[in-house]
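Only one protein chain is missing from this complex, and each of the others stays in its spot.
The first chain written gets the first letter, and so on, giving A, B and C; residue counts start at 1 in each chain.
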Amino acid sequence: MRIDSLADLAEAVRDFGRERDWHLYHTPKNLTAALVVEAAELLEPFQWLTPEESLTLPPAKKEAVRQEMADVLIYLISLANCLDIDLLQAAEDKLAINAAKYPVEKARGNARKSHEL
Amino acid sequence: MRIDSLADLAEAVRDFGRERDWHLYHTPKNLTAALVVEAAELLEPFQWLTPEESLTLPPAKKEAVRQEMADVLIYLISLANCLDIDLLQAAEDKLAINAAKYPVEKARGNARKSHEL
Amino acid sequence: MRIDSLADLAEAVRDFGRERDWHLYHTPKNLTAALVVEAAELLEPFQWLTPEESLTLPPAKKEAVRQEMADVLIYLISLANCLDIDLLQAAEDKLAINAAKYPVEKARGNARKSHEL
Partner (left out) sequence: MRIDSLADLAEAVRDFGRERDWHLYHTPKNLTAALVVEAAELLEPFQWLTPEESLTLPPAKKEAVRQEMADVLIYLISLANCLDIDLLQAAEDKLAINAAKYPVEKARGNARKSHEL
């Protein structure tokens, strides 16, 4: 199967789990735990790096990071499939919420939380 | 902007950060830390639930979960933008790796790690 | 060195890092990232288990869990050393805060957040 969109990927992820009967394990709670575990595995190669070093990963480390990012996305999609959530729509809605919380004039060059602005 | 694809979303996320000069903070290390924080916020509403309860979230909790999932996706895309990684391709490649690690006959109904199969 | 108390352990952890010049890496930010990574490694063996299975770990898995718990404690102590925080006092203070937030009559058999009580 050629994957050209998030919808294609969602279908491939669903088929992958179905062929293996993994729905038995794939409750929302378990999928979220797995997602957190993968996110932390993604953090692991960065934990001792300076900010600058994190921008210039050697190729082997970058490939490992790329695979961990894929794992995070795959579990996020599994969870979206399980809860019947449209991820693109959710992200579009959240960007609108964030735009209201972090107005450009106040948030520029400032990573503080909205309630501190 | 109408968001119809992961590519549209990646562009919207990039524009959002640029307008706020957040590239100053958005090193790969920091973005990964933020992603882990959001993933854990997604786990928080599930932590005391039974597997069954996690399948039938009340509407307000489900909307909170949907927004946390959006946050995870937004940071994952920010990181992909920063490292110039094609997320769809990364996920397609990882599914192929996983298919070799978890062959259908051995993995069916079994969530054990590949090395335990 | 015989470790008989949290203070002994804090000293052993400090010596361990000093002998290896790890203070160069051990900023509070990095230590916290490392702590999260270890906490997620602790979650990994539980992610697909039922609640019941998590109560009856086979011996090899329990020993792995025990070692991950030790890693979490070691990084927590490293962070406390770095920030000059008395962990026992912090926990005693937090239990007092929690006792006020979760009064016995309201919190009994109820894991909801204090603001939901």
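Basically, a contact is a pair of C-beta atoms (placed from the backbone, for glycine too) under 8 Å apart; a residue touches a chain by one contact, two chains touch by 3 or more.
Predicted model, so just to flag it, every value in this text is computed and none were measured.
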Self-check item: Chains shown that the absent chain touches, full complex
Solution: A, B, C
Self-check item: Contact partner of the left-out chain, one of A:24, A:83 or A:111
Solution: A:111
Quiz item: For subunit A, which residues lie in contact with the unshown chain of the complex?
Solution: 33, 36, 40, 48, 50-51, 111
Quiz item: List the subunit C residues touching the unshown chain?
Solution: 3-6, 9, 12-13, 16, 19-22, 24-25, 27-30, 32-33, 35-36, 39-40, 42-43, 46, 49, 51-52, 54-55, 57, 62, 65-67, 69-74, 76-77, 79-80, 82-83, 85, 87-88, 90-95, 97-99, 102, 104, 107-111
Self-check item: Footprint left on subunit B by the chain that the document does not show
Solution: 25, 30, 33-34, 36-37, 39-41, 43-44, 46-48
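In this section, only the chains that are shown with their structure count from here on.
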Quiz item: What angle, rounded to the nearest 5°, describes the rotation that places the Cα atoms of subunit A on subunit B?
Solution: 180
Exercise. Could you please state the distance in Å, as a whole number, between where the Cα atoms of subunit A are centred and where those of subunit C are centred?
Key: 26
Self-check item: Approximate Å spacing (C-alpha centroids) for the pair subunit A, subunit B
Solution: 2
Self-check item: Of all residues in subunit B, the ones touching two or more other chains
Solution: 33, 36, 40, 51, 111
